[in-house]
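With one protein chain removed, the remaining protein chains of the complex are shown where they sit.
Take a look at chain A:
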Amino acid sequence: MQHESPIVHDLFGITGFHVNLSNIIMLTVAALIVFCIGFFSARNLKMKPSGMQNAFEWIIDFIKNTISSTMDWKTGERFFGLGITIFLLIFVSNMLGIPFMIVNSETHELWWKSPTADPVITMTFAVMVIFLTHFYGVKMKGVKEYGKDYLRPVPFLLPLNIIEEFANTLTLGMRLFGNLYAKEILLTLLTGIGGAGILGAMGAGIPMIAWQAFSIFIGAIQAFIFLMLTMVYLSHKVLDEH
């Protein structure tokens, strides 16, 4: 079962400015959900938290702890917004593709899926994160210190240090994409088997449930890993560890 993407070519008449509509929609949905979670949690705030506020405070503490585990909170406080947005957006995106999928059966265009199962999206986030690490590295340590970091611990590792930056970017984006893409493929296959007949439905039912459960696990873990690595890379660039 090969799925196509609903692509609009040359948007606004700009050559090469293609848009994957499914990504756009799913990202918007994910962002809306995240915003709603945050917005409704923050409605009528109380000193004695209850319900949603409690849950969101738990998330805040969780992000805080993750940041604190890589750098001291005084430095890490400015990255809190980045961290919580990345975590929630990726987590919700990962979860979106699990319960169902919407496919246009005539054109085989896949409309509803995890936006993070698209390498363009994950690489965008990865590049953004790496760019931010460089930005904050220069901003907080100065150009000289930032540049010197490439000659550490010994100068001849300079090529490796440069390669590392690209490798970090690539692995950060591709790890997320690979996990989520595999999840989508297997879900698609299981759905295909399940839809093929009664026997198929019986055979695919239990693996489907198991895989969906595992997908939730993968989705949560990958969101956490993305957050963790973001903070690790940031702390690597921002802290003077020498």
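Note that in this section a residue touches a chain if its C-beta (ideal position, glycine included) is under 8 Å from a C-beta of that chain, and two chains touch if they have at least 3 such contacts; residues count from 1.
As a convention for this text, contacts and distances are computed from a predicted model.
Hidden from the displayed complex is a chain whose UniProt protein name, among "Sulfide/dihydroorotate dehydrogenase-like FAD/NAD-binding protein", "Integral membrane protein", "TRAP transporter small permease protein" or "ATP synthase subunit b", is "ATP synthase subunit b".
Across the entire complex, the residue among A:67, A:89, A:130 or A:204 in touch with the chain not shown is A:89.
Interface residues of chain A with the unshown chain, by the touch rule above, are 5, 7-8, 11, 16-20, 23-24, 27-28, 31, 34-35, 37-39, 41-42, 45-47, 49, 53, 56-57, 60, 80-82, 84-85, 88-89, 115, 118-121, 124-125, 128.
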